[in-house]
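Part of the complex only, each chain left as placed.
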Amino acid sequence: MTRPTALDLHLPDPLPEEVAELFHKCQEKLGLIPNVLLAYAHRPEKLAAFSRMYNDLMLGPSGLSKLEREMIAVAVSAENRCWYCLVAHGAAVRVLSGTPELGEAMALNHRYADLEPRQRAMIDFALKMTRASGEIEAADRETLRGHGLSEEDIWDVAAVAGFFNMSNRVASATGMVPNPEYHHQGR
Amino acid sequence: MTRPTALDLHLPDPLPEEVAELFHKCQEKLGLIPNVLLAYAHRPEKLAAFSRMYNDLMLGPSGLSKLEREMIAVAVSAENRCWYCLVAHGAAVRVLSGTPELGEAMALNHRYADLEPRQRAMIDFALKMTRASGEIEAADRETLRGHGLSEEDIWDVAAVAGFFNMSNRVASATGMVPNPEYHHQGR
């Protein structure tokens, strides 16, 4: 197996049951084990914590659709130039939307994506968080409210954008390699 | 109770048992419930996921000392100008190190902190991750190895720096307010 990152880290041997089970579920559902999970698995508690947060954020209940959460993920990853996340989550946007051009535009320049004003406002907020979070003020949250976002929705935009600002950096810092399958999904 | 953020979010009522227990433990051990936990508690699954990751990263086993992890937290928070994290984790550096000036220097300009070369290398890596993670290359990891960091240590630097790049942004995006007690700790 190719190493999932540029670090010389190894899966525990034998694989703890909960890790094996997670990997099995991925293989069944996605046809692959995302390298980010293989990377975290060198210490299973880290994998469990990461998966728990990821699953809640990206798949749990929210006023934001799953596609919208993936769009935020890609816009943030584009700002941070994260190879791993752009490839993996770019694919997710293409697949979830059924529109390859949308995935491309979010990864290359979101201004050319065909977004509803509410979505554009969410992306703009996520990008201000990415570039200059210390400059966010009450007016920025007020803009989101003006587009109909609830307090929980604002939290979710912040949490997803925050999460990918973490994830992008862990991926880039460790030289994480995207699974080659992603390149072809949803084209 | 003052709201922990600028969002109009509420604690579940009644408080789920695991949340009440966590809050009780904080009050006992720290003398306060950190506002970041009150903020996440509006949806308990989010609090649980956050706490699990935080506890593993900042308190779990690692080749980095707890103080070193807090120093990374503060240096990253300074780059991102995160009021909440600078106040809360600045206090942690002062308390853990017993040297108020160290907490100040990490928050204001780490170049004036009295750091070992290995620590300075960790901080420099964390700050490159913060400013321009997409530009990290093999040579940056090699520098850390040259200072004696193991592969797991490099992962931990990346994971802590990544985590505070998330946390800083969630705090700033939601207008999180630090508990006033932090200002006076460890002076």
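Chains here go by letter, A and B, matching the order in which they are written, and residues are numbered from 1 within each.
The criterion applied here is as follows: a residue touches a chain if its C-beta (ideal position, glycine included) is under 8 Å from a C-beta of that chain, and two chains touch if they have at least 3 such contacts.
Predicted model, so just to flag it, every value in this text is computed and none were measured.
A.B. asks: With 2 chains shown in place, count up the copies in the whole assembly for me.
C.D. replies: 6
Operating definition for what follows: only the chains that are shown with their structure count from here on.
A.B. asks: Can you tell me the C-alpha superposition angle of chain A onto chain B, nearest 5°?
C.D. replies: To map chain A onto chain B, rotate by about 180 degrees.
A.B. asks: Please report how many Å separate the Cα centroid of chain A from that of chain B, as a whole number.
C.D. replies: Result: the chain centres lie 21 Å from each other.
A.B. asks: For the complex, which residues does chain B have touching chain A?
C.D. replies: Within the complex, chain B contacts chain A at residues 6-9, 42-43, 45-46, 48-50, 52-53, 56, 60, 80-83, 125, 129-130, 133-136, 138, 140-141, 151-152, 154-155, 157-159, 161-163, 165-170, 172-175.
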